[in-house]
Structures are given as structure tokens and as C-alpha cells.
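Pasting a structure below so you can have a look.
Excluded from the complex is one protein chain; the other protein chains are retained at their positions.
We just call them A and B in the order they show up, numbering each chain from 1.
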């Protein structure tokens, strides 16, 4: 598989929680890193996802928010992945930010250059990647 | 809280409409401006959202569409926020557009430079920000 998504997370299904229409899928990314996805029950069945399965989670970098100070706020987004900025690459309007999680997973975010400045993002700074569970596309080896 | 999202709307919960899985949350942004979000029932409960609560709504700028001529069309997106372009900042491929709503709320959109030209976006032009309710991340003071 070759795909444009900057985030291609490989892991194992840790748990599935089927609802009436959608299902939450908890993914173990290794090293203690986790990601939660929401897919339709139809997709859950078509992909044959169950606990222990190998799974690929795709997230485009523009769908990732970056938070540097989470004090005093609780967010509805399922994934709040705390780590450390590894690199920042700045363009004319946008910038790519790479956040390394404790378990070794790296998350890429595309945010505005203004946000990079306001948040003081640079290598070594603590930062949290915020990802909506419904923005995660899942894949399985065919 | 410091977050990369260009849109950090602060308001009060005007109403919640719980469904079987998700809930719609109407947010009063002040000055007559409103925003609707869809979150899971789980999030609604975890955040303790009910009418009158202070709430923060986060929307990344690339998730906002800009419409200049809505004549002859009805859209499925819950939020169609009519206002006036306040500023446009153009980059190599993308551009940031700031739309001021009548009540004082400002909405930032990242769209392509081509779209800026086609829509003739510049300060003073009437424009509507289109935001899917499911693209809104909600937060509450912890």
C-alpha cells in the first residue's frame, strides 16, 4: 500500500465496542501508545475487525489539532495523544509538525504557521495531538 | 488552553438534542451567532454538557468551506454562517480567509488560492462559512 496520508499507524485491535450504527475500535500501537477509531458496523464486519487483528489506521495530517496547554479544558475528541515535538517544517501558510509519543509512534499534523508561532512549537516542546475518532480510516491486510 | 485550531469559539450551550448514539449541541456564541455540533452521547455525558454550560468549540480552518452565492441551493451541513470577509491572506497553494459574523464571531477558513480568485474573496464581500456539525470538537472548563 502507498497512500498520501502522513499518518499510517500500524497496530493491533485491542477492543471493539459495537453500537447500533457505529463501532469504536481501540488500537494498540505498541509501546503503550493507543488510538481510537469510529467506523460503521458495516465496515467493522467487512474488514473482519476483532480483538487481536492487525490493523492500519490512516489519518491525514490536516485532521490533527495540536494542543500545548491542556490545563483547564476537557475535549470531546477521543484521541488526545501527549508527546514531544520532534520537528517542525514551515511553509508559506501551513507548517508540518511531527509529535513523538512515548511509545515511539510519530504523529504528523499540518497546522498554520501562525499556530506554530503562537504555541511556540519547536523540537523538544511538549505537545498533544488531538484526533477525532471519526476521522480515522481503518484498513486491514487483504 | 493553547491549541492550533484557528477557530476557538466560546459560548454557552443553548440546547442539547440527544439521539441514540450522538447528540446535537446548539451553542450560543453571543450577539445572535450560533453554532451546532454533533458529539457522541458518551462525550455529552463525560463533558457534562447541558443548557447554560460554558463551552468551547474547536474547528480547524481547513474544515471550513466558503460559499459566496447560496442562491438556488440547500446544503446538508448544519452550519451555514453568513457574514462578511474581513481579511484574506494568500500563500503558494492555500489562503486563509477570515469571515466576520453579524454578532462579532470571526470564522477562519483555509481554502485554495484558486477558490479565493474564483469567488472574488476580499475584505467587504459577503460570504458564508459552511461547517459540518460533526467536524466540531467541543471542550469544557475542567
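Here, a residue touches a chain if its C-beta (ideal position, glycine included) is under 8 Å from a C-beta of that chain, and two chains touch if they have at least 3 such contacts.
Everything numeric in this text was worked out from a predicted model, so none of it was measured.
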Identified contact with the non-displayed chain, of A:14, A:87, A:100 or A:137: A:137
Residue among B:16, B:68 or B:84 that touches the chain left out of view: B:68
Subunit A, residues in touch with the chain not shown (by the definition above): 1-6, 20-21, 37, 39-40, 43, 46-47, 56, 58, 60-62, 89, 91-92, 94-96, 110, 134-135, 137-142
Absent chain, residues of subunit B that touch it: 19-22, 38, 62-63, 65-77, 91-94, 97, 109-112, 114-116, 118-119, 130, 132, 134
